[in-house]
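The complex appears here minus one protein chain, its other protein chains still in place.
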Amino acid sequence: MKKEVRFHLNGEEQVMTVEPQETLAFALRRMGLTGTKVGCNEGCCGSCTVLLDGRAVYACLMYACHVEGRTVRTIEHFGSHDEPHPLQVALADHGAVQCGFCMPGMILAAAALLEENPKATEPELIRHLDGNLCRCTGYEKIQDALRSVMGGSGS
Amino acid sequence: MKSKDFKVVHHSVRKIDALTLARGGAVYAPDLVPANALHVKMLWSPHAHARIVSIDTSKAEAMPGVKLVLHHGNVPRVPHTTAGQGFPEPSPYDTFMFDRKVRFVGDRVAAVIAETRDQAVEAVQAIEVVYEELPAVLSIDEALREGSPVIHDEPEAHVPIPVPYEPEKNVVARVGMDVGSLEEGLAAADIALDDTYETHYAQHVPIEPHVSFASLAPDGRVIIVTSTQVPFHVRRIVAQTLEIPVQRIRVIKPRIGGGFGVKQEILLEDVVALGALRTGRPVYWKYSREEEFVSSRTRHPIRTRLRLGVKKDGSITALGMDCLSNTGAYGGHGLTVVCNSGSKMLPLYRAANIHFTGTAVYTNLPVGGAYRGYGATQSAFPVECMVDEIAEKIGMDPLEFRLLNHIKTGETSPVFRALGEGKAGVEQAIGSCKLAECVKLGAKEIGWKKRGSPAKKTGRYRRGIGMCCLMQGSSIPEIDMGAASLKMNEDGSFNLLMGATDLGTGSDTVLAQIAAEELGTTVDKIIVYSSDTDMTPFDVGAYASSTTYLSGSAVQNCAGKVKKQILTVASSMLGVPVKELTVSGARVLTREEGKSVSFSEVAIHSLYASDQHQIGAMSSHITHKSPPPFSAHFAEVEVDTLTGMVKVLRYVAAVDCGTAINPKLAEGQTEGGVLNGISFALTEEYLFSPKGKMLNASMQDYKIFSMRDKPEIKTILVPSYEKTGPFGAKSVSEICINGPIPAIANAIYNAVGVRLKASPFTPEKVWRAMQGG
Partner (left out) sequence: MKLKDYLLPGSLDEAKRLLRELGPAGLPVAGATSHGFLNVKEERVAVDLSRAGLAGITATASGWRIGAMTPIEDLYRRREKGWVLDRVADAFVSQQIRNVCTLGGNIARVFPWSDFPVVLLALDGTMRIAGEPDRSMGADEFFKGQPARHFQAGELLEWVEVSRLGAGEGFAVGKQKRTEVDFSQATAAVKATVAEGKVTGLRIALGAAVAVPTRLPELEAAFTGQAVPGEATIRSAVEGALDGLSFRSVAGMSRDYIAVVARVMTGDALVAALAEAGGGK
C-alpha cells in the first residue's frame, strides 16, 4: 500500500509517495535529492544524515512515513554554487574534504549543533559528530575547519 | 628551482572539487544512475568450499520483474584475475565470472538482474542450488599441510608471467632473495632474536562501498560508470572476461567515495556490463555494507618470522624475514603484496647479511587485495618491534639505534635490485632522505626523553611512548605509466586531460598545481578532466603511491611542451627570440624591454590570427626509480592494567615526502592513514565462525574510529627535494598507515612491559599478555 507523506522539505511543502517500509534516505534520493548519501544503510556511517525539526538523524534508519507533518532539511538546502554555506567554505579551505562522501552528513550534523548553540565548545562538537564517520581525513582537518567557524569559545 | 620560488606548488590551494563535494553534488556513481536501470542482486556462497552440483534458476527467472539470471552455465568461462594491475598481471588467472566451484563464504554463485532491488532480492532466494561441500582450508597451516584440499584444482589456473605458481600445493607465489649468509650473520652477532609476528584480516571500509552501472550507447558500445581506482584496467579486464573488444567499452570514473586499495579490483563491472549487453537496459549494482566486508577485498594477514642479529656497537650483522601470506580464496596481489613486505622494509636498515622469503597461500577465507601500505604495513610490525627490542638488549636507545642504522642519502640497498614486482627490481640510490630529521623532530614533539622505563611505572593506568621508522616507494619503476594531455583555450585556460584517478586524495588538484606551476599560470585556469577511457590518455591508475610522482611527471612534461609552444607563438607576436622570453602570471614577458603578451592573447593569436593551430600536447612518463618517502612515527598510549584497554593519547607523524605539492592535502593523507592504522591496530578485525563465515560484517560490529575516538594527530612535514620527481615530490599516501601497529606495540611495551606479537591489540590480548600469556 503506497502512502502519501506531506512534510516541509527544504523550505517548501512537499508530498512524496512511498512504500510503508521505505526509508527516508531512499525516498529523498528518488526525489532527486542525491546529496543524502547512503554509505552503510545500517545507521553507522552518517553519510545519510538529514535534519528533522533541526536535529540530526540517520535517514537510512528512518521510515519516510515518520516525517509526516514535520520539517526536513537536506544538504541541498545548505549553500549554493555562488553562496556556499560558511561550513562548506571552511571545510574546503582547511583541506578537510577528501573523497567528500561523508561531507554532507558531517555538515548537517555540525550545523544542527551550531544553529542551536553557536558557542558550542569543541568537546560538545566532537560529541555531536560521533555518528559521522570519515575514513579519509583522520578528522584533524575537519576539526580545524569547524573550530574556525565556531563562536567565541571555540578555540 | 628552489621551493621558495614556487608560486603554485608547495602551496595549500583549495582542492578543486571541495565545494562541489561539500554541497552534496550529484557526482558519485549512485547519483548518476539512469532512472530505468535494472538492479543486481548476487547469490553468494554459504559454504567456504563446495562444488555446485546443480543450479536451477527457472523459478527465479519466472518471478516478477526478473530480466536475467547469470551463472556459470550461461557466461563465458575465461580465467582472469580481478586485480587491477599492469598487463600481463603478476597475479594468477584463477577467477571466472562464475564458476562451478565456490571457494569462500561470500563467493559468487549467480546474479539476478531485475526491475527493482526488492524483486532481485526475492528472486535470488528462489534459485535452487545443490552443493557438494568440500573440506575447507581455514588457515595458513592447513593450506600448507601435506594432502590438504586443493582450492584451485581447475586446469585453467595459471599466472601469465613466468613466476612460481603451485596451486596443487595451495601456493600462489614464492619469492625470495639472499645477500651474504643469514646464518653466518647471526653467528657473528653479539645478540640475535628470532620471533614470529602475525597481522590480521581487515577491510578498507570506504564510506562508499563498491558501486557500478553500465548502459548501452546507441551505437552498441558499453559505458561503465564505476567507483574504481583503475579505469583502464577495468576496460581491459572486462573486455577479456566478456570476450568483447576493448574498443567496445568506455569506462568513466566519477567522484568516488574512498578507495584505499579496495577499488583496485574488478568486482562488479563484468556483471553490470554483461547485464547491459544482454538486456539492453542500464544495469546498476551497489554492494551492501555486509557485501563490502565479505565479498570485496581485505588486507592479507601475514605471519612473519623475523631474525635479527646485532653487534654490541649497534651494527646489524643479519636481517632475515620469512613471510607467509594468506591470500584467501583468490590470488590477486598475492605475489606482489608479500614481495612488498620485503622490498619496502628490508632496505630501511643497513645489514651485512640479508635473507627474505615470501610465500602466499590460498585459503577458503575472504580474498586479500591491495590495501594502502600493501605488505609494508604487515612487515613494519615485526621489523620495528624487533629493532626496538634488540636495541634495548644491547643497552641502546631504540631511537639512536635507528639513527645509526637507517639508509641515508646516496646509499643503496641490494634489496632494490633483487625484489621487483613479478620480476627483478630496479637498482637505485637514495636521492633524498630526511629520516634523521623526522626522528629528531618527532621525538621532540612527543617528549621521547621523558618516556621512562616500564619497570618504574606504577598505578592502574600507565602511559608509554613508542616509535617506529618507515619507508615506502613512489610508483613501480619501469612498469607503470601515466600520461596527460593539455590544450590551450582562447581565454588562457587549459584543459588538462589525464588518466590519473583521483580517489578523493586530491590528485586532480595536485596535478593541476603541477601544470599551473610549469605553465606559469594559476590553478583556476586549469580545467581538469580525468579517468575516462574514451577521453583521457592512459594511466595505470591510483595505486603503488604513484600518482603525484609518476602522473605528476607526465603532467609536468606535458605542460613543458605546451609552454614551449606558447613561447614560440609569443616570440612571433613580440618579435623577440624565445630565449629572451619568460612566463609569469599567465603572461609571456621579455626579459629586457618590458614587453609582454597575455596567455589569452597568445591563444587567440594561435587560434584565429596567423599560422593557426591548437596549442596542445600529450606526454607519457615512466619512472626509473621508486624513491622512498621516509617517516618516523611516535605514539603515546595509556594502558588500563586491570582490563588491558589501550587508549592512544597522542600521535606524531613526521614525514619526508620530498616537496609537498599541496601541504594541507599531504597532511590530510598522513592523518587519514594514521587514524586508519590506529583503529586497525586496536579494534578492526574479522571474526570467523568455525566454518569460515565472517561474523561481524557490519559497521556496528567492525569498528572504525569516529572523531570521538581519535587522539590528537600531529603531522610534521619534513621537506626534502627528490630530483627525479615533479618539483621535488615523492609519494605520501601509503607510508602513513604502516606506523601505528609498531609504534603502538612499542608504546604498550614502554607502558606495561609486555611485547605483543599479534595484532590487533584488543584489550583481551593485552590483558592476557600482562597475565603472562
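Per-chain numbering from 1; labels A and B assigned in written order.
Operating definition for what follows: a residue touches a chain if its C-beta (ideal position, glycine included) is under 8 Å from a C-beta of that chain, and two chains touch if they have at least 3 such contacts.
Worth saying up front: this structure is predicted, and the values here are computed from it rather than measured.
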Listed residues B:T683, B:N746 or B:S759, member touching the removed chain: B:T683
Which of A:R29, A:H128 or A:K141 contacts the chain that the document leaves out: A:H128
Residue touching the undisplayed chain, where the options are B:A188, B:V578, B:M645 or B:A758: B:M645
Residue touching the undisplayed chain, where the options are A:Y58, A:F101 or A:Y139: A:Y58
Residue ranges of subunit A at the interface with the undisplayed chain: 1, 3, 19-21, 42-44, 46, 49, 52, 55-58, 61-63, 65-66, 68, 109, 127-131
Missing-chain contacts mapped onto subunit B: 642-643, 645, 679, 682-683, 685, 687, 695-696, 700-701, 703-706, 708-709, 762-764, 767-768
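Throughout what follows, only the chains that are shown with their structure count from here on.
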Whole-Å gap between the CA centroids of subunit A and subunit B: 30
Subunit B - residues contacting subunit A, complex: 12, 14-15, 17-26, 28, 30-31, 204-209, 255-260, 288-289, 503-506, 662, 664-665, 667-668, 670-676, 698-700, 704, 706-708, 710, 713, 715
Subunit A residues within the subunit B interface of the complex: 29, 34-45, 47, 74-76, 78-81, 84, 87-89, 91-104, 107, 126-127, 129-143
